[in-house]
Structure formats: structure tokens, C-alpha cells
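Some chains have been omitted; the remaining ones sit where they do in the full complex.
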Amino acid sequence: MFGYTFQWNQALARLPKMLDGAAVTMEVAVLSMLIGIALAVLLTLLRLSGSRPLKAIATTWVEIARNTPALFQIYMAHFGVASFGIHFSPFTSLLIGITFNNAGYLAENFRGALKAIPDTQTRAGRSLGMSQLQAFRYIILPQMLRIAFLPMTNQMVWAVLMTSLGVTVGMNTDLYGVTQDLNALTFRTFELFAIAAVIFYIITKIITLGARLIASRLFRY
Amino acid sequence: MFHTALTSADLIFLAKGAGMTILVTAISVFIGTLLGIVFGVLRGQLGPIWFAPVTFVLDIFRSVPLLIQLVLANAFVGMVLRLHISGLTVACMVLSLYTAAYCTEIVRGGIHAVPATTRRAARSLGMSWLQDMRYIVLPLATRIALPSWIGLALGVMKDSALVYVVQVTELLKSTQILITRLQEPLFLLLICGAFYFIISFPLARFGGYLEKRWSND
Amino acid sequence: ADKLDDIIASGTLRCAVVLDFPPMGMRDANNEPIGFDVDYCNDLAKALGVKAEIVETPFPERIPALMSGRVDVGVASTSDTLERAKTVGFSVPYFAFEMAVTANEKSGIKSFDDMKGHTVGATAGTFEAIALEKQVQEWGTGEFRPYQTQADVFLALSQGQIDATVSTSTVAMANVKTGNFPGISVVGKAPFDTDYVALFTNRDEYGLINYLNLFVNQQVRTGRYAELYEKWVGGDLPSLTVPNAYR
Amino acid sequence: MIEIQNVHKSFGQLEVLKGIDLTVQKGEVVTVIGGSGSGKSTLLTCINGLEPIDKGRILVDGTEVHAKSTNLNKLRQKIGIVFQQWNAFPHLTVLENVTLAPRKVLGMGKAEAEAIAEKQLKHVGLGEKLSTYPTRLSGGQQQRMAIARALAMSPDYMLFDEVTSALDPQLVGEVLETLKMLAEEGMTMICVTHEMAFARDVSDRVAYFHKGIMAEIGVPEQLFNDPQHPETRKFLASVR
């Protein structure tokens, strides 16, 4: 019924290469999440701080990250900043772009999570003699991360999906980049990208299931 | 400010790109939302088990990079089915389903948030299922879902930057074309980013405002 | 009816052309498409007696565009590799590229071999990108980066993100000439095989492929090929035939 | 007349009603008391067909509620019900809350519906609150609005499910007063309640539910002063 002959063997023969690409994709996504979470905590603290300029910087970051396309952010991280003579490798550019995006979205989630934690929690900590920082570190932060855990999982999935945008800055070692290179060699577009899609789907499922597992171990209350 | 070789013709060219971005977004969000409402309501009626196949399919749209969805849909429609469909149509089809996948969850959440007791009260007054949906669930669920929906619509607008792969020249692609000719990447990128920001930021803020206002009462 | 009939019946010939690949395909000040490939497509349309429609396609999207029926024919400087011929049908070559090395002057690269150990780039999915990536792997040092468009490659080159690129000499000359990219220059030839490029369409459209073959032949015969070459490129006309071989 | 005949009802494994028989005459006020989870609420939702039943039948003015052919939306127009949880429609004003069903279900005109609504709202003491949103009302006012909303459909029967148990103590009185008034006006009512004084004062008969069984039913004096069933005695002792 189709006017197209599928040649799955051709594409499947390239599976090992694509799996290598998937590893790079995971590497970028995980790194961007770890750095992104750290930055998001920092941004959240900056936004809570009394200092106007610090607040403004954090808010600008969050709003730009949330209100422009991720593709734009990644493109900017490579070609935009290069106008100032700053050069990043494709890997670094992609990592910076995604991390910038992650940090912005996560900071917003964290702010929402903070609102859900009553002030009395900090008060209780302070009255036990804890410093502001101790109260944040031991009482607020763990609760915040718990409330924001689901959004964090979603963001992790998005981070994985966003790695596909790396090709615009010359990335060719991630899953999408590898797939595109293979496509240039063989032109088996449908088969190759279908396999890539399946790999992406499996990765995201592993992430969501893994997150559920972690959540059930981590948050027993 | 900048010395630029940008001509008014180039600005019109950019504006056309922006128009395409808005067109693709508008069509996709419209169709996607309709589908999302249908799926969301159906899910509520059928229950998660019977609805599982649809959930599975919709989940794929949220688990595979949009870029790949577009490339695959394009390849499938043309190479496999041999249908002659414009890139714009493919882009809108994919983005609509992509929107629907997220919108279904939003609609489901909105309906779910209407207390069962309120709906019982409506049915007890003799209202039919449709009347209950129309006069009670719709207005209440809208309040809950609208902020997320605004977020979704803006997300789709930003993601529409990827439809260049199916030969649709939207804003970011137009910008790249001009960069090719004019070699002023930073300046042109800033214009492009500003455009997205100017549309997205106020609406996002508006969504946040609605959320705050409606969560208070 | 086959595709040839369809085209004639529909009255429009849709060509996939890459528009950031000067002088083969580019845009003028009004952002209208111009270039060798654009003219070539117009000629083909005239021969068929139909209207030409230029569909811009980035390099990686040429084949999907054809396969998805968005275009009828690719006039897109596509190298006729055997691997690709498993998927699409090529005409005889309609153009031939020599490969040239373009370098950022700051890098100190003066020849192809100087590129060893440097960061180099090319347009993803092109003949030269595939060859260059292989070369970098053989050297075992340095880095290869494929960009989505030829423009991005030259942008990256002039920004100093990459030190050198291999591209078709025509493209290299055209880009250097524009003056858009300060600090880059063509430093020599790349020892790759001549890159013969062909028109392509669906693999099983023998009628159309036959027509395309004849059309390419006619372009050379009538001197139109030389005319277009002079208009867009200039200099020695590359031969489209391979010594000691058929086809 | 409401006739409940050998009604059985389970939620999954859990048998919630184990054969209930009860007939409520026109003009009668029957109060239902009993422990939590004994099936009182479930019985009410079965009467107006919000829940299906497994066995037995329920007749309202001779119409079988759970028969396939019964038009439930029509039937429910003659049975008003008010629940424990306030379920005002929060997006509508008090007046709109009350006019919605008459207009959309009975197809009444706006003016007519508003006239009826105003009358009923005055009746329950909310004449001043017509254009207020329910979120601005106290719990007691919300419950009275729910009563007016049900009354606006001119029902023949009213079912009340612990309408005061989610209220602050000082608001309970105003709602019970409203119920008492309705009872005096001759409305046929089934009231599930934990307010024993109310049950004693207002009811014609009181039924005691225990674990899905109607353990005992009788006139208030008898049931409260001389309960027959040991469980009734235990229950009454615990609530006093």
C-alpha cells in the first residue's frame, strides 16, 4: 500500500552509533539539570534577597529564559555571544543554552514551591537557634525540592528533548546530531528518525519511571 | 545605536516571518485546544483505563523532540503516504497534536478540580449532563485551566521556531536568512528575541495574574 | 500518469534549492532567490513549459522535501553518492565543484594540511562535510563541526569559532568576495575528489530522470551552461565528463 | 409518596445498604440518624437516582427511580436535595445560583425565575444578598442559599444530608430554623442529621441506621426515650 520501501536493516545497522549519541544526549541533559538546579536555587535566593539589582538580574534571567524560544537561547549562546569574541564549542554552547533555560524555569517552580511552605517553618527553625541559612538549608530547601520534584522531572524530560536543538550550533555527537549525520550519508530519513524517536521515547520513560522510584524512596512522608 | 545595513524591505521580510509564527501558532493552538477539550472530556467520561490507548499516543507527542516529530511527519506524509501537502499544513498538524497532548492534561485537571459535590448539586437540580458541563463545569474549569493554557499557547509559539525544518519560513528562520546576507548576528538576534519576548512576557504575566486572582476566591 | 506528466499537467515545477549557498543559491537585496541553481530551475521549467517555483531547503532537508512531495526536482548542488542513490534517483552531473580551503587569517592556516589539529567545520550533510569529517578522524587530532547552513559555517569562521572550512571553491570565492566576512581568505585547494553534483528526483521516476539527463545534456550543448557559469561564477568551465568512464 | 423497598447497594466489595425498607408519606418529616458510614448519605443519593442500586426498588409518586425508562432529570425536579458540603456554584451570584436551574431546566424566562428566586431567598432570610457571590457568604448563609436553590424548583420532596454538620456552632441555629419552618409549612422531608434536639422536635418519625441496616424506626418520643435496639441505645448514649 505504501509507495515507499522501508529499509530497516540499513538503519538498524547504525543503532550502536545512535546509542553513543544517546549517551551524549544524556550527558548534556544531566549536566544541564545539575547545574540548572544549583543556579535555580541561587536565582531563587537572589529573588528573595532585599537587594534590588540582584533581584533585577535574577528576574531578567528568569523572564528571558521563559519568554524566548530555547532554540533562540542556544543559537544566542553560540553565535550571539561570539560577537563579543567569546567562543564556546558546540557542546558547551548547547549546555549553556539548555542550562540557562532550565535554571529559568526551575527558579520559577521553586518560587511557587516556596510559597506553599508556611512561614512558620522558618520561624520554628529560627526559634530552635538556627541561623537563616541553616533554616533554609535544613528545613526549607528539602521541602521545596520535594514540592518541585514533579516539575523538575518534567524539566529533565524537556532538557533531553532540547538537546535535539544542538544541531543548529554544530553539535553532531548527540542523538539528534548523529541521526542527522547518518541521514546525510544514507538519506533513510524515515527509518533513522523513527529509531531516534523510539530511543528518545524510551529515555523519557526511564526518566519518569526513575523519578517516581526516587520519589517513593526519598519522600516517605 | 547600531550602524546597520537593515533596510525597510528587510524589516518587512522579518515581519512576514513574525506573521508566519503567529499564523502557525494560532492555527495549532486553536485546533489543538479543540482536540484537547474533546480528549480531556472523553477521558473524564471513559476513565483512565479505556482511554489508555489515546493517553499512550498523546504521550508520544510529549516524549519525542518536536524537531523529530516534524521531520518524521514530513517524511511519513510525503515519502510513505505520498500525499502532496504543504509544509505549513504538516507543521500545523504536528503542532496541533503536540498542543492537544498537553491541552488534554490541562482540561482533565480543570474538570477534575471542579468538586464532585458541586456537580452533584447541579445534577440534583435536574440538570442534564450537558447542562452541568455547560453551566457549571465549563466556567469553573476554565478559571482553573486558563493560566496553564496561556502558558501552553505561549510555549507552542516558542516551539513553532522549529517548523523551519518543514520549509516554513517563520521568524527565527527569517532572522537566519537575514544574518546570512547582512552578517549582523547579534543585532538581528536581539530583534528576533525581543519580538518573542514582547508577545510572550505580557501574556505570561497576565496568566500569572489570573492565577493569583482566581486562586484567592 | 508518471511524475513528468503530473508536472506538465499541474503547470508548476517545484525545485528544491539551497539559498544560502552562493553563488548557486542566495537572496538579493529584496530577499528574492537568485543564483545558478535558481536560473537552472527556471530553464528546466521553461523547457517543460511550466512555471518554476523555488522552494528553499536547507541541506539536511533536501531529500525529505523531495520525499514528502513538497518538491518535484532537486536543483540543489547535491553530490551523487552511491549511498544516496539507493534512496533517490540522480541525473547525470550538471555541475562540478573543486574543493577549496578557506581559513581565518588569525589561525595561520596556509594549506589543506595545515588544518590538522585545528577546529574545522563544514555544512552538515554535504559531500565536503562527509569527506572532511573522515579526514579529521584520520588525523586523529582537531575537531570537526557540522553546521546547519553554509552561512552558519562562514559566520562561525569569521567569528573565529572555527579556524578553517572546506567548501566548494565557487562558494568560497563568492563568500569571500561579499566582504561580509572580514579576516577570511581562500588559502588553497582541498585534495578531495571533484564533487560532481546532479539533479535528483524520486528513484522510480525513470521518465523524469530521462528527461533530466537530456536536459543537462542540452544545457551544455546549447552553451547555456557556459553562459550561466560565466554569469554566476566565472573562470574556467569545469568539465562534466569523467575521463575513461561511461556516463 | 416515597417508597423504598428492600434496597441493596454496594461500592465494590463494601455493602453499604443491606436491604432498606421505608415509606415516607406526603407531608411527613422523617429524620435519619446513625453512626458515620452507616449508609445514610448513600440512601439519599439513591432516592434521587444519583447512585444506581443493586437490588430492590425506589418509587417516587409511583415512578420507579432506577427504571431505564425513567427520565431522571425530570424526576429530580420534584426532589430537592441539600448536601453537607456547601456546594454553591462559586462563579454565580446568589440570585444566579437560584435562577440557573429554573431557567435552564424548566425553561423559565428570566423575570419569572428571578421573581421566584427572590421570593425563596427572602423566605430563607437572604433577601439582602441577591448580588453577592457565595464565597462572601458564611457557611450558614451558603446552606440557606442551597435550600432556596432547591426550593426554587418547587419540589414536592426535600432531602437534607447533615446540612449543619460542616458549620460553626453559632451558625447551626439559623439553618435549623429554616428547616423547621419548611416542616411547619408541610413540606415532605427526609433529614439526615446529628442534631438530636432537632430530630426530636421536628420529626414525625426517626429512623436509626446501623451498618447499612435500618435498625429501628419510630416516633421521636419512643425512639429517644425507649429505644428497642441495643445499638440505638449505645448510639444515643454516645451522642448525649
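In order of appearance the chains are A, B, C and D, and numbering begins at 1 in each one.
Note that contacts are C-beta pairs under 8 Å (C-beta built on N, C-alpha and C of every residue); 3 or more make two chains touch, one makes a residue touch a chain.
Since the structure is predicted, the reported quantities are computational estimates derived from the model, not experimental observations.
The assembly described by this file has a subunit formula of A x1, B x1, C x1, D x2.
Going forward, only the chains that are shown with their structure count from here on.
Our note on geometry: chain A versus chain C, Cα centroid distance of 36 Å, whole angstroms.
Chain A and chain D, compared by their mean Cα positions, are separated by 54 Å.
Residue positions of chain B with contacts to 2 or more other chains are 71, 75, 79, 82, 179, 185. Shared contact sites, meaning residues of chain D that touch two or more other chains, are absent.
The touching residues of chain C, when paired with chain A in their complex, are 59-60, 63-64, 67, 81, 83-84, 86-88, 119, 121, 124-126, 129-130, 133, 143-148, 152, 155-156, 159-161.
Remark: chain A residues 2-4, 63-64, 66-72, 75-76, 79-80, 82-83, 157, 161-165, 176, 179, 189-190, 193-194, 196-197, 200-201, 204-205 touch chain B in the complex. Across the complex, chain D is touched by residues 115, 117-118, 120-128, 131, 135-136, 139-140, 143, 217 of chain B.
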